[in-house]
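Every protein chain but one is kept in place in this view of the complex.
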Amino acid sequence: MTPTDAIPLLQARGLSFLRADEPVFGPLDFALHAGELALVEGDNGSGKTTLLRLLAGLLHVGEGELRWRGRGWNRDERAGDVLFLGHQLGLKMDMSPRENLRIAAGLHGTRSGRTAASVLIQVGLAGYEDEPVRRLSAGQKKRAALARLLLLPAVLWLLDEPYANLDRAGIALVNQLLEEHIAGGGAALVTSHGAVSFHGGEPKRIRMHG
Amino acid sequence: MTPTDAIPLLQARGLSFLRADEPVFGPLDFALHAGELALVEGDNGSGKTTLLRLLAGLLHVGEGELRWRGRGWNRDERAGDVLFLGHQLGLKMDMSPRENLRIAAGLHGTRSGRTAASVLIQVGLAGYEDEPVRRLSAGQKKRAALARLLLLPAVLWLLDEPYANLDRAGIALVNQLLEEHIAGGGAALVTSHGAVSFHGGEPKRIRMHG
Amino acid sequence: MSKWIPLWLHKLGSPPIFYRFAGTLRPWFLGLALVAGAVALYGGLALAPADYQQGDAYRIIFIHVPSAWMGLFIYGVMAVASFVALVWRIKLAEAVAMESAPIGAAFTFITLVTGSLWGKPMWGTWWTWDARLTSELVLLFLYLGVIGLYHAFEDRRQGARAAAFLAIIGIINVPIVHFSVNWWNTLHQGSTVRILGPSKISASMLWPLLTMMVATKLYYVASLFGRVRADLLELESGKDWVRRIATENSVPGEQA
Amino acid sequence: MNQASLPRACAEVLRRDLTLAWRRRGDIAMPVLYALIVATLFPFALGPEDALLQRIAGGVVLVTVLLAMLLALDAMFRSDIEDGSLEQLVLAPQPLALMLAMKILAHWLTTALPLIVVAPLLAGMLHLPLAVMGVLLLALLMATPMLSLLGAVLVALTAGTRRSGMLLALMLLPLCVPVVIFAAGAVAAAQQGLPWVAPIAWLGAALALALVLAPLACAAALRIALDA
Amino acid sequence: MNQASLPRACAEVLRRDLTLAWRRRGDIAMPVLYALIVATLFPFALGPEDALLQRIAGGVVLVTVLLAMLLALDAMFRSDIEDGSLEQLVLAPQPLALMLAMKILAHWLTTALPLIVVAPLLAGMLHLPLAVMGVLLLALLMATPMLSLLGAVLVALTAGTRRSGMLLALMLLPLCVPVVIFAAGAVAAAQQGLPWVAPIAWLGAALALALVLAPLACAAALRIALDA
């Protein structure tokens, strides 16, 4: 089903990140095609967060090579194609979820047919659209951040523990978002400790240890 | 098995917390005895964190009544009996796990037969004892905070999403800690979204909605 | 807990009752304040003769001095209400304390501005670092600190309690500032030009002054009532009586 | 799919920062109050002698405004770093330097402008002659954007560290010594009735340069600081 | 089970704050450098006239030290609030006022003491007569603990807010006016050859009072500020 013959969206060869000249994670080799989901697995401290920040472009490649759509790894090539959701959600606490989405849309553009209002209803924040994010609970904040995934156009999602702090409905929501994204030809790298019950086929796995 | 005839450690009657005069969670009635574990369940934003902060003594009771060992709800009665672990872990980023434990021990005392070193090994931070907490990964930080539970003497544990950010081994660790604590006559209130597989009997459940 | 508080006071402490009580009394206080103010102004600006030394400039006194008194008086009220709020956690006391602060700051500001407008023709300068002037400025800062702290909190009641705490610390500070500033100024020989001693003032100047003083007091009560009413609506927004007011006042066309 | 346009992105960033400042309008007032307070402390510490105060008025107002801006600078990116929205800005498909220029503009509008508005009041309280006031304002209008721009570069450099604003003060003050010298020079010259255009012109030239270079430097510094 | 003893808890808190300060020893140097640089800016802003500088030296040193302390005050509890360790301290079974007194002591040792050490240097740069130096140091030794104590109460009050240090400055000013007046009064009196013991004695009395009351007030303020 996955088009392995096509040029992969993202390809890593012998990738590692060095901190004080020691590799944080061993050399990794993987390729991610459009329409594929990869789970990044590993124990606490195995380097999952580090890998995602590297792929987002926040950290620089230590050793090895990264290619984006078969070409080099530079910012302009990927511009607008990657969305990163880390431990810090990137929400302004003094603004409402709606306003936060509006800013993100101003910077990234929006998917056609999506609006901030519709997307917030979809993530279950109906009634909280105009509440300052500061007043939301941990899980509601997470949902506000997930709304960004729905609204903004991007091919590759990098999600660091998207399930943390969410209740069961929230976890189901993330799975549904991922399935739709993959089905629509997107790709995603997800770190998580919980079991991901993914309907659209078995996800690829990237093991951080060994 | 639970000694329901004895005076409960913690008893709530019609308890609620008011924010801008609106109850955050409905009136709650529950009792917790020594040797009992209670799971606080509810969707995102149902008030679990608020409840735990209230029980820890950080927020004041809005309406209803709380009793501690059958007596009034004041700080001196509970002194040293309650440990709270919230979203913020209370670790100094510039100090090592060992030093952080040392401070906590200075403030609370220690359980007999436990030392910082032994406790850190037990939570799986062997080799990271003297690393500044800043350099630990999300899950390792959580483990450093959990070590406090092992080292300090306390009867009631209040744990807000202790499983978040932990890998499977970490989750098993938390369960083991809870079982030992309960078996030793302690009590615990735990909020969590994940399924808690608890061996020593079915835990009590406190539902936040309805 | 507070059995010794008379029953009627206890009842008044209940927000919906006070809301109605203040609502009916406020127009009366405002009306009286306006009447007294108008009389005082007529007496001060038209009837009273010009001062033999200061000419007509002295007429600023009719607003300057009552404002100065109000600035200090309101601080006292605020501190007392703060104390009550902290000790007994009475919501109404919190509202009174926190809503007094902007009024007190307004009067203090007026004192400063009218004082400097008076100082320019009399002393030849808008501002000097005289003891009384400086302590008035510090008083304004105290007020602003209380207001700032109140608004710095997300939760209004928590902000009110924190700011009430500050107001109480501040009142210890008021006499200290007063005396230390006196002490400060006598070290250097900065002398103040105070031409009008209270004893020298003639009856035709005194009665408008006193009438204006009464007018400002009445105005304070009226303004405070209006502010506390607005505050109670906010603080009690979860309660039924507020919701009833909200839905009663709903404008057609707005979603109610 | 609606492509994001550059003008819209700029407007959105500017609007965001102004909205946030407005939501915390208490904080906008703070530098002003701080300057007022520092200006008040000087007579207390030096004694209320009018001639002495007049002599030092221009310098004290300049230093005071500078210190107030310095304090506010520290917060320029802090909250954005803490909540991760700076990362999001860096990763957005827009020219980072331009986005940062918008942030700097918003910062200047919300901290320096109010200070410039009250500067005459401060100067008046310290008895600065009215004739010099215009020059003081002109000097501030040149000097404060310089400080915002230079400050932004330094704040960006320290973004990755957890240092307090002190480090910033330390790094910025050597840079603003020339600014202070020129600005104070202009005011002093005006106070003595000498020509004061030359120092202001120098300041203007430096400002033009900073306007072009500082956002680029700021963007580069930020990328380095986040990469850890 | 080893019960925690009060002396051990005090020692542990003090030790913790001193260790943290040492780990960031760069930050200890910051107030000092800040004061140095502000003191350096004055000659630039006012012109290098010795008599004028000498006249204002005492006051400028006092104000500078005060501002530097103000900057550092803001950080007294900030990191503890952010990482949740203040909550843990509040919940610990120890008298909170005493624990806070230890934190205040640590803060004074790490910020005020270095400032007092360099004060003679600053004063020397501004040509303060050597004879007055002793009085200046004595005044600082009385005034800085007052500021630490009063500041701690106010910082505790703002603990629940997200405001910058500016609000703190606003709140602190009325409280430190008397302190500045007395301290500056002593220095000025000494400079004019007048007796200077009385203001110092007043400061000492106030300090003794603050030593007892401020930690208690600080604990009460903190409990109010955290309850949200």
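Brief remarks follow.
Note that the chains are named A, B, C, D and E in the order they appear, and that numbering of residues resets to 1 at the start of each chain.
In this section, contacts are C-beta pairs under 8 Å (C-beta built on N, C-alpha and C of every residue); 3 or more make two chains touch, one makes a residue touch a chain.
The rule is short, and it goes like this: contacts and distances are computed from a predicted model.
Looking at the choices "Branched-chain amino acid ABC transporter permease", "Monovalent cation/H+ antiporter subunit D", "Heme exporter protein D" or "Simple sugar transport system ATP-binding protein", the name in the UniProt record of the chain not drawn here is "Heme exporter protein D".
Among the residues C:Phe18, C:Trp127, C:Phe141 or C:Tyr219, only C:Tyr219 touches the chain that is left out of the figure. Only one of the listed residues, A:Gly124, A:Gly139, A:Pro153 or A:Gly186, touches the absent chain: A:Gly124. Of the listed positions C:Leu12, C:Ala57 or C:Ile171, the one in contact with the omitted chain in the full complex is C:Ala57.
Contact between chain C and the unshown chain involves residues 45-46, 50, 55-57, 59-60, 63-64, 67, 99, 102-103, 106, 109-110, 113-114, 117-118, 120-121, 219, 222-223, 226-227, 229-231, 233-234, 237, 242-243, 245-247, 249-250, 254-256. Those residues of chain A that touch the chain absent from the view are 124, 126-128, 130, 167-169, 172.
Quick note on the criterion: only the chains that are shown with their structure count from here on.
Chain D and chain E have Cα centroids separated by 26 Å.
For this pair, chain A with chain B, the centres built from the Cα atoms lie 31 Å apart.
Counting partner chains per residue, chain B has residues 87, 93 touching two or more of them. Within chain C, contacts with two or more other chains are made by residues 138, 141, 144, 148, 152, 154-155, 184, 187. The touching residues of chain E, counted against chain C in their complex, run 153-154, 157-158, 160-163, 167, 170-171, 173-175, 177-178, 181-182, 185, 188-189, 217, 220-221, 224-225, 227-228. Within the complex formed with chain A, the residues of chain B that make contact are 42-47, 49, 87, 124, 128, 136-140, 142-143, 161, 164-171, 193-194. Touching chain A in their complex are the following residues of chain D: 1-4, 8-9, 11-13, 16, 19-20, 23-24, 79, 82-85, 87-94, 99, 226-228.
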